[in-house]
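First up is the structure itself, then whatever we jot down about it.
Right after this comes chain A.
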Amino acid sequence: MSFEGLSPEQAPVVERIDELVGNTPMVRLKRIGRDGGAPIYVKMENMNPSGSIRDRYIAEILERAVAAGMLVAGDTVALAGLDDSAPAAAMIGSVLGIHTRVYVPEGSDERLWELSRRYGAELIWTDGDRGLPGAVTEAAAWSRKASDRMYVDGIRREAVRDAYGGMAAEILQSLQGQRLGAFITSVTTGGTFRHVARELRETRPALNMGGAILGEVNLPDFKEHKFNSLERFSMKEAFELRDQIAGKEGLLLGPKGAACVGLAMELQEKVSPDEVIVALNPDSGQRYLGWEKHLH
Partner candidate 1 sequence: MSSSHPAWTERLEGVRPPRRHEGLLEVIGATPLVRLRSVTRDLADGVEVWVKMESMNPGGSVKDRPARQIIKDALDRGDLGNGKILLDATSGNTGIAYAMIGASLGIPVHLVMPENVSPQRKEIVEVYGAKIVYSDPMEGSDGAIRLARKLVEEDEEGLYYYADQYHNPSNPRAHQLTTAPEIWAQTGGRVTHFVASTGTSGTVMGTGRGLRERSSTVRIVGSQPADAFHGLEGLKHMPSSLKPGIYKEDELDEIRWIETEDGWDMAETLAKEEGIACGNSAGANVVAALEVARELTEGVVVTVICDHADRYFGE
Partner candidate 2 sequence: MTVQVRIPTPLRKFTAGQEEVAVEGATVGEALMNLTESHPELKSKIFSDDGAVRRFVNIFANDEDIRFQEKLETPLSEGDLVSIVPAIAGGRS
C-alpha cells in the first residue's frame, strides 16, 4: 500500500477558490468488487470546492453570463430548488460579487440550508403545494422584473453540455491511455448521463454506460442503446451500499455515488479485467449524515 500523496510541487496555487472547480481525483476501490474483475475507480466530485458536481455547470453558467455582459458584480441570480446547485451558486457568486436567491418549495428537506446560507444565499420559501414547478415560476418571474437579475436555468443547456463534456475529457486524460470499459452515473433528469455518454462514446461507441436511478424519480426517456444499463436502487439499498463502502474503503460517498458503485460491481461481469470502470460520486457523503430518515 502507498502512503505517499502527490509531491509538494503538484499542490495547486490559485488566486480564487472557483479556480479549483473540476479536475477532481479518481480513487481506486481495493476491497470492494469482484476478485480479478476490472478495477473500479470513483470519480470524487465531492472534492469540488462547494462539495458537488454542480460546481461545474454553475461555474460555467456564471462565467458565460459574466463574459457575455449579462451579469456584473452586484447583480443577483435566482435558482429554484434547494439542491447542490444552491451552495455552488452562492460560493461562486461570493467570489464574483454576485448575490444568490434560491426559491424553495415549503416542505423541502433542509439538508443544504445551512451551507447555502453560510455562502450568503438568500432563501425564499414558496408554496409547498405547487412544488418545484411553482418555485421555478416564481424564480423566473422575479428575475424578469429587473435588468440586474438573472434566472440561472435560462442558459443552462449549453453550460451543462460543456461542463460535463469537460468532465468526460478529464476522465479520459486521467486514464493515461488505459481503456475505459464502463462509466456509471446517477440519473435524475438524465442530463449528466446524456452529455457524458455522448462525449465518451465519440472515442468508443460500444462503451458500457450505467445509470443508477435513485428512489422514486420517473425514468427519463432514453434512446434505446444496447450498451446502456439502467437500474433502480431504493434509498435504503443506497445507504446500505454507502455503509459498506465507507467501512471497507474509507470512502464516504453520497447515496447516489454508492448506488453507482453498486452498479459498477454488476458491470464488472461485462467489462474485460484489463479495462477500467469509473463510477461517479456526484456529491458529499458528509451532508447526508443524520438526514437518512428524511430521504426515503
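Throughout what follows, a residue touches a chain if its C-beta (ideal position, glycine included) is under 8 Å from a C-beta of that chain, and two chains touch if they have at least 3 such contacts; residues count from 1.
Inclusion criterion for the candidates: all candidates are chains of the complex that A comes from, given by their letters.
None of these values were measured; they are calculated from a predicted model.
Participant: Okay, in this complex, which of 1 or 2 is up against chain A?
Facilitator: So the chain touching chain A in this assembly is 1.
Participant: Please output the residues of chain A touching candidate 1 within their complex, sorted ascending.
Facilitator: 1-28, 30-31, 41, 44, 47, 49-51, 56, 59-60, 87, 91-92, 94-95, 110, 114-115, 118-120, 162-163, 165-176, 199, 202-203, 242-243, 246-252, 284-287, 289-291
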